[in-house]
Structure formats: C-alpha cells, structure tokens
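One protein chain omitted, others in place.
First chain written, first letter: the chains are A, B and C, and each begins at residue 1.
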Amino acid sequence: QTPVHLGVSIPTATHSFAAGIVWWAGVAKKELETKYPALKITIKTAANASEQANQLQDLMTVSRINALVVLPSESAALTKPVEQIHGKGVYVTVVDRGLTNPSGQDAYVAGDNTAFGRIPAEFIAGKLGGKGEIVALRGIQTTLDNERMDAFNAVMKKHPGIKLLDAKYGNWNRDDAFKVMQDYLTRFKRIDAVWAADDDMSVGVIKAIEQAKRTDIKLVFGGAGAKGSIKTLMDGSDPRIQANVSYSPKFMYDAIVMTAEARLKGQKLPATTIVPSVLITKDKAKDFYFPDSPF
Amino acid sequence: MSFTVQFDQVTKAFGPVQVLHGVSFDLPAGRVYGLLGENGAGKSTLMKILAGYERPSGGHLLLDGREVRFTGPRDAEAAGIAMIHQEFALADDLTVMQNVFLGHELKKGRLWLDDEAMRAETAAVLEEVGLRADPDTLVGRLIVAEKQLVEIAKALQRQARLLVMDEPTATLTPGETERLFALMARLKARGVTILYISHKLDEVERVTDELIVMRDGRFVTRSATRDLSRQQMASLMIGRELSDLYPPRDARPEGRQPLLQVQGLNVPGWAQDIGFEVAPGEILGFAGLVGAGRTELFEGLLGLRPATVAHLALGGEPVRIRSPREAADLGFTYLSEDRKGKGLHVDFPLRQNLTLMALAPYCRPWLSPPAEQQALQQAVHDFGIRTRSTAIKASALSGGNQQKLALARVLHPNPKVVVLDEPTRGVDVGAKRDIYELIQRLAREGRAVIVISSELMELIGCCHRIVVMRGGRQQATLDVDAQLNEEVLIRHATGTH
Amino acid sequence: MPQERTESSAPTSLWARLHGLGPVAGLLALCLVGTLLNSDFATPANALNVLTRTAFIGIIAVGMCFVVISGGIDLSVGSMAALIAGCVIWVMNALGSQGLSPWVTVTIGALSAVALGTVFGFAHGLLITRGRIEPFIVTLGTLGIFRAYLTYLSNGGAITLDDKLADTYAPVYYGALLGIPVPVWVFVAVAALGGLLLNRTAYGRYVQAIGSNEQVARYAAVDVDRIKLLTYGLLGACVGIATLLYVPRLGSASPTTGLLWELEAIAAVIVGGTALKGGAGSVAGTVIGAVLLSVISNILNLTSIISVYLNAAVQGVVIIAVAFMQRRR
Partner (left out) sequence: MPQERTESSAPTSLWARLHGLGPVAGLLALCLVGTLLNSDFATPANALNVLTRTAFIGIIAVGMCFVVISGGIDLSVGSMAALIAGCVIWVMNALGSQGLSPWVTVTIGALSAVALGTVFGFAHGLLITRGRIEPFIVTLGTLGIFRAYLTYLSNGGAITLDDKLADTYAPVYYGALLGIPVPVWVFVAVAALGGLLLNRTAYGRYVQAIGSNEQVARYAAVDVDRIKLLTYGLLGACVGIATLLYVPRLGSASPTTGLLWELEAIAAVIVGGTALKGGAGSVAGTVIGAVLLSVISNILNLTSIISVYLNAAVQGVVIIAVAFMQRRR
C-alpha cells in the first residue's frame, strides 16, 4: 500500500447543510484512519472562496497531500486553484460543485441539483392538480441556486395552470425565510403551496404561516432532507409537509471513502458519480433519518 | 511695503445674532495698534474677517483703497495678512514643525516635502519666539503656553505684512512676554503692521502706538496710546468708571484648622516634595514661570497623572483621591488652564456645560432641563457671561465668556476647596475685577481658594500667601504684605534670590 | 419619549427640527411609496409585522446608540445574540429535561439571556477601559469568539428548543397585548427607557460628555471608565433582551443567527442621525432609523417591480437618500 495523505477542503459550517458536510467528513476521517494505518486525512474548512484557495495552497505546500477531496465554495473561483494542485500530481475528487474546467479534476461526485428543483416542482404540480398559486424561496445568489430554480421553472412551464407568484431570496436561513414569508402572506391572499427549497427555510416559512393563522397553504416543500424535517415527515406531525427531496451531505462521506480506498489500492474512481436526488415520502423517510448528524 | 487697511461699515451676524453693527475705521501701515473691548465686543470676529476666516455679512474691507473679498485664509495670506488665534488652531496629532508649515510646506522638487529645510526654519522661528522644544514634538504633548508660542511661530513664519495677534500673552509668563515684545519691535522696524488685542492694559500701554476701542460690536473711539491712562482705557472699554482693580480682601484667617493639607507630593517628572495647606477663608497663590510644574502638581493631586503623596487631608480627615470624581465628591474642584482641551465641552450648549459637574440636584428623579436652565440664567447673571442667546454652543461664546462659563462650571458643585488655574485668562478688565471679587467672596464664605496665575500682580492683589515654584520644586512660601512685590516673586521664580 | 437633546436649543431649533426631521421625512416618504406600490402595505397587520421584526434590531440599536454616542462601537452584537440564544436554549433544554416546569424553565432562560448579555457587555467594557484596547478591535475579536463558540456548541448545526418549552415560550414572540404584539411593547419600553436614560439622567449626560470630549469629561469629574463600562453593559443587556424575544420566534440558534446584525444596528443608529464620532445623538432617531431600514426590505418583499438581484441596491440608494435629507450643514 502506498501511504495516502488525503486533504479535505470544505466550506465552514455556516448553515446546517454545511454543518452536515463537516460532520460527515469527520465521520469518514474517524472510520478510515482507524481502518487504514497508511492513511492520513486533514480536514480544512473555509469561509469563502479566497480562503479556500489559500487552504488548498497550504495543504499542498506544507501538509504535502497526495490526494484531495474538495467541495468548492464557488465553482468558477476555485477552478484555477484546484487545477494548480492537480497539476502537481495530486489526485483530485471534486464534490457537489463541478469545476468550470473539468480537466482539473480526476473524479466528480455530486448531488443532483436539477432533480433538486425538478422533483419538488413535479410533486407540487401533481398535488395541486396542475392548478394553483405558489410562491418560492431561493437560497443565496449562486450558480447552484440558479440551476435549481431553472429546473423548477422548467417543470412549471408545463403546467400553465400553476402561477408562481414570486421567488425571493431567503438566503438558506430561517430568519430571512420567516420575514420573506410574512410579507408573501401580507401580499398574497391565497397561496396554495410553498417551495421553500431548503429545510432550514421551511422552518421559517411554517412559523410565519402559523403566526398569520393562514389555512390556505396546503403544502410546504423544503429540500435536502434535514433530520428535523425528515422527523416531521416520519411522524406526520405537520400536514403541510408531505414530502422532501434528498440531497444529503452524506455524499461527502461517500466521496472521501471512495477516494481514500481507491487511492490506497492505487486505483481510480469513475469520472463522474452522481448521487441521485430522490423524492422522500413518508414511508421512505426512515431510510434518510440520521439523528446524530447536525443536519 | 505695507498697506492701509480700511473697514467700511462691516457687519456680521451669526444666524439671528448680530455681532458687528457696521464697524468703520482705517489703519495706516507700519504701526502697532491696540484693539480694546470687553469680552464679546466683537474683536476676534472683526479680526477673523480681516484674516479671511469669516466673511462679513455686510460692508467692505479695503486694502490700500481697493476692496477685497477673501474666500478663505489662503487669500488673506496671499495679501500678506496672518493671524495668531485666541483659540489655538493647531492639530494635536501633528508635530510642531508640521503645524508651523501646515498648508505652506516647503518642497524639494514639485512633490516631495523638504523636511530638513522645514525643520531648520522651524527651529529658527522657535528660537525667535523663545520656545525650547524639538520641532518634531507632537503638539498634543505641549502645555498651553508652549502651544501659544507655536501659534505665534506659525504666524511669524508666514512673513506677513500685517500681523493680527489675538491675546497672544494670555497664557505667557513675563519672560516670554518680554521676548514677544522684543520680537514685535523688530517686526515693526521691518514695517510690519501689528494689530494687538489684549486685556492686559499695561502691555497695551507699553507696546502700542494707537488704540481702537470697540464696544458691543461698534467702533467707539481711537486715540494715540500716550494720550490715555490705563484708567481711561478701562472706562472707555466698559463704558463706565472702574474703581480699584483689586477689591479689598479680608484678613488671613488665624488659627483655623486647615481645610486642605498636602505633604510630600511627588508628580514624577514634574514636581517634587510639595507641601502646603490652606485654611477656610484663605486664598493661596501659586506663582512660577511656565514649566514650573504648577498645573501638573494639581493634576497629580487629582489623580489625572501618576503621583504619590505622603499625607493628604481634607478638613482634617486623611483622604485618598484617585480621580477628579472622588475629589469632587469630597468637595474639591479644579479649573483647568486649558479651556478648550480640558475645561469646556465646546460642542455642548451652555446649560449642559454648566451643570455637568453637579447633576445630582437636578435629578428629581429625572433631570429637569427647566431647573438647569434656571441655574444657567442665574450663572449668566452672576458671572456676567455676555451672550445674546443661552441656547448656543459654548464654542460660539467669545473667549473671555467661555472662561467665565468654565469658572461657573467648577464652582457649580459648591466646593469647599477650589483650585483656579489661570482664572482670568482672556477676560476683560471689568470681568477681571468681577472674578477677583468672586474669589474674595468664595473665601469669605469659608472656602479654601487656590489661585495659580502667571500674572504676578494678580496674585499679589488677591492672595494671602503665595507659593513660588521653580523647576518642579517649591521655592518659597511668602506672606503677602506691603514688602512683597513682583520683583521679589520673580527673583524666587527664576532662582536669582 | 422625552424631548431630544439637539432639539432643545431655542435659536437653532428650527434648523435642528428640520434636521432632526430627516429620518422622519424619509420614513414618511417611504411609507407613501409603499402604499402606492401595494395597497396591503398600509394595513395594521403589515405595520405590526414590520414593527415586530424591527424589535430585535431596534432594541439592540437603542443600546448601540449609547455606545456610539459615547464614542465607541460594538461589532460583536450579532454574534453575541447568537451565542446567547444558543446558551439559553441549551440551558432551557437541560433544565426542561430535569423535569422542571416549563414556566420556571422559560423564566430562568429569559433571565439568563439578559444576565449573559450584561456579562458579555461588561467584559467588553473591561477590555476597553482597563485593557485600553480600541473598542473596534475588542469587539472584532469577540465577534469571532462568540460565533465560533456557538458553532462549537451546536456542531455547526442548529440548537433547537424542545417542543414543550417552545410552546410555553412562544407567546413571548407570538402573543399580543391589546392587539399589539409583545415584542413591539418591549421595543417601545426599551426605547422609552433609553430615551429617558439618555436625556434625563446624569448617566446619559455623562455618556454624551465622554463622546464629545473624553479628556474634558475626565477633568469635569466624570468617572469615564465606569460610565463606559456601564454603557457596554447596557448594550449587552439590550442584546440579551433582543435574544429573549428572538428565541421563541424560531426556537433555534445556528451559526447564521444574528449574522450582520451589528451592521444593521449601527446603520440604524447612524441613519437615525447620530454621528459615528460620538458626542450627540438621539434614541428617537435610532428607533426611526431601525424602522426605516425594515420598511425598505418590507416594501421590496411586497413588490416585484425590480429584479430581486437589485434589492440591495435599492436599500443602498434609499439609505443614502435619507442621509442626504438630514445632512450636516
């Protein structure tokens, strides 16, 4: 076995999803390092793109890694820095957000952002029977968010009976989602369904609906399968939460395990591994429930 | 080389407050003019108009018969007019050299500052005004008198043809004042016109050729200096006869328990082994040259500087004072000599300034602005603060009236012991007498009063005893009697005794 | 609210009044625009929503107003709020699971929020006065410390209040008294107290004196260090109160809680006419500033005339415009 020093570079835990990533990375490190003595894993978290670029540099120059699993905080911005590392002979697995120039990576492991937008759109359209008025909340201004929104819109185009009243940014956090939803409720006297696009945001949305004591909203669709939302879904404790779409930070764990095991054997990974996003309904919910994860 | 200045019906109003009411007079070149007037008469305002710092609301300013309109001090300086400000115009974070040359830097080539040349020139002007300080000292570290000398040096460096001096000697001691007068004589010989504002009539009498008197924003009269006695000057200024400047004082109280006792006070770097005591009803003076350490002594005593004291008692009780707050709680207050930097909140209105040191009586339980306002009216009356409105900021008061307000402020808590550092700085003769009267009254009411002053006559005129300091040491403690005169004090202060 | 300082001077009063009216005029103009754009804007329900959500920032801004007037600054308030929220939830969950009655638990939790805030504030005050470190640096440092510690406590995720406790606690945010939501009452109370404190107590006068000229204040027998300490403590207490209202809203704290609240709070103070360099300012202005800032985003949420991408630009333009109306002479 060749000794492998695997660097893991991920965004800081600034919201629950990112926290899930950090947590799963930690789990992978613990499991793998006890299992393979020839393996060393260094995890670094970065608050923004340029900090992440700095960390990559430090992992390269000082920690001297020979394999890297990276979840870029921004695809475009990290393309060059990752390419540089790759150019120095480090095996690179990119997770979730692909580089703009894929030649800088050896393998790509990702969630399915198109499905993340498509599945809720199809579910909502189905539940409303192709007719109704809905609102959406978007995340933070990123390419990723654009992909999801585009996929959602693409489905809705096929359902002219459904009117998307507005889609404002809730920044993937509960507070902003609460405020945006409050104002949607003031503004629209009738809303049939909400696409909250993230489980954190759906918490804020539900609170705002409860506060306004509105009963017209039949459906609130979050996303990503946070443990709180999955629990609610499992218990059936909120009739508005009927389904979710998986987009689990566990792919971080998978990516690290796959990369580490392949590199220890001197093998390669398949060029692209897509972890599919699937619809989670009440009966399937328990398969997606990880009570120990922060997400 | 010089020119005639002519004011023609110059008026000035700050908002609704009319300060100058059509002032007209002219000043032929090459003489030294004294400008006299009570506090708030409008002297500084008129001079600021001349030097381009303020624009007149009406009327004209003519140089050699041609009207000029200055849009700023730069224009005035280009015309050869410079001004030494009553309130210093110095930036504390800059060095002496940087302040002296601010706005007129010497350059090497077009871009680079020529610090060497500026340093040399600064050293030269400092020498000329008699300030022994490194040109690279930060102005913020200087004491007031030194700042005043920097202010003079700055104006001097401008090589002006007309120099306005607004109370340049208010903070200077006799030695420096002499040096300044010598300097003025040299300037006059070079043909420079000098406008000299001062409330020290003896100085005015000595150095000026002609006097111009203003009252309430109006020109009153002009006259050759030698034709007027000091008495006449004073009565022209204040518009009434002034009796003896120093009011009668009560005899020094005998055999009473001292109110304040200080022994073995050391303020490292400033004052060593100082000891004195003051009884209720007694007025103790502190004399000394600039740099004698009098101010620092009391700042040390109040906990404003690191200091140690072997024994400190108030009313016979040993006490510790770590801050002015604790001192004030014990009935001990201090009027700073540095009015703008330490004495008054110039950005605060008068009312808030007056009551700041004694807010407790106005809390019932909430602060009562009407009650404070009433106190202000009272203080305006008691201290003769001349202002057309009581709602202005302190910075809008004339220099002398700011001083009266500062005085009112430290007396507002009704202290048992009060230290007045240069209490008559910049106040007119009429008001000076009022302040002397006030000092006597404070003593009569059983307070212990300490007066620090660089005007030796003033100390002799109103104190019971005088401590003379030199170089941080207590040189002598003298009883004021018929034998004591300025000469004796100066000999002690300079160590030529 | 008591009369504001700047407005009490008679001859300048007309100007001062106009000047002080800057934010009010801005707010009125904005409300007019809001009403024109969406008829639902001018409903009591929307007004109460806006006021309720302003309450957090508004309460913090009242405390910040004192700090800014005293010539200081506090960059840590957002992180502090987040950490307090996290700690309080953690404490309440712990007590709750011990079988303590929900009411007692919630009361203890609420009190500990205020206590914790005050302690944090005093810690700032001590570092600034005894430690003689610039407030900017002290609070920049604690900004990182508070948030990092919360992240550590929560493992990067959210700390969530137990459901039973959440139900007991909920009325503090969702309840109403005489039709006015509780947070609005608290906001009004804090602002009124703040106004009194600033304008009608010796303490408030000292705060202004220190901000105007610290040196002069020291010579005028003001206990500068003590007053500064109290001022940072006061701000901490305000953050505690704001947190106490925040926790029942979503019942959770996460590393994104309170992000950039410091900027919002300082902006409310400055938009309200207080100068950043200290010395003078008004609580009423601050309150108006805070409301104004929330109204802007409320209007943006209620309309879709411009691209969502440009929301921040509209906010920026409005802030500058309001400031322009009340500019220094």
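Following the convention adopted for this analysis, contacts are C-beta pairs under 8 Å (C-beta built on N, C-alpha and C of every residue); 3 or more make two chains touch, one makes a residue touch a chain.
None of these values were measured; they are calculated from a predicted model.
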Only one of A:16, A:75, A:259 or A:277 touches the unshown chain, namely A:75
Among C:51, C:138 or C:250, contact with the omitted chain is made only by C:138
Across the whole complex, list the residues on subunit A that are touched by the chain not included here. 12-13, 22, 42-45, 48-51, 53-55, 57-59, 61-64, 73-81, 84, 100-101, 140-143, 145-146
Since one chain isn't shown, list which residues of subunit B touch it in the complete complex. 53, 72-74, 77, 85, 89-95, 98, 102-105, 107, 111-113, 115, 134, 136-138, 141
Chain not shown, touching residues in subunit C: 71, 73, 75, 127, 131-134, 136-138, 140-145, 147-149, 151-152, 155-156, 263, 266-267, 270-271, 275-277, 307, 309-317, 319-320, 323-324, 327-329
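In the analysis below, only the chains that are shown with their structure count from here on.
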Central chain (by mean CA position): C
Go ahead and note the Å separation of the Cα centroids belonging to subunit B and subunit C. 44
The positions of subunit B in contact with two or more other chains are none
